[in-house]
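Missing here: one protein chain of the complex. Every other protein chain is in place.
Showing chain A:
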């Protein structure tokens, strides 16, 4: 929050009516994004579901048919894929549109000039990303069950599942906000190559973290990726019999990294929005 945006009441002059309020403006820009998501729902679904679906199909079904992986691997992989889907959906919901809106299309300008503090426009992006990420996670479970023929379920783990998905999506959104305000449009393909791909494969989505005990260096690398803690927490919730990092550690790390990336991201957003 900057001095510029502090909504202090003015004693000298104020608009004749109190019609526009920050809360109404916030709801309206959130509604705009949800409206657009709904309008392009099938595109959205393809965007979020296709890649994890293929990953699930090849790793759990095709490799299983060839006898390379066991049946139980499918149940280990599905929660990891759900975590990955939520994380990436949140990240991409914020980063790619933001890179475009701040440069070529300038579409965001109309919202930056809405009567609400500028940082709330960034907060709205984060909230939308969490909503879309949760929607994609909800979609992934039944799709995964269809692909695999069955899906692991553990009703006691539902609160942990929800908490970790909300927090994990928030972290993904925060990273998306940081990237979206930092990366110039000419470098958009670089995000894919040097950021997204390593994030996807060092996030303990396709393997439990503790199975890396014999590969210490890689275990350290994965421990630095916030996605690892989301995958571990989702597995702890859905397939608790598989060894996992203690859920409370996962939640603490997710909260901390969410806070850090949100802070950095909003700072970057303000720098782009106000010169």
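Keep in mind that, in the parts below, contacts are C-beta pairs under 8 Å (C-beta built on N, C-alpha and C of every residue); 3 or more make two chains touch, one makes a residue touch a chain; residues count from 1.
By definition in this document, contacts and distances are computed from a predicted model.
Asks: Identify the UniProt protein name of the omitted chain, choosing among "ABC transporter ATP-binding protein", "PspC domain-containing protein", "Toluene 4-monooxygenase protein D" or "Cytochrome c oxidase subunit 1".
Replies: UniProt lists the chain that is not shown as "ABC transporter ATP-binding protein".
Asks: Of the listed residues A:113, A:146, A:162 or A:252, which contacts the missing chain in the full complex?
Replies: The single option touching the absent chain is A:113.
Asks: Tell me, which residues in chain A touch the chain that this view leaves out?
Replies: 2-8, 10, 12-15, 19-22, 24-25, 28-29, 31-32, 36, 39-40, 105-107, 109-118, 273-275
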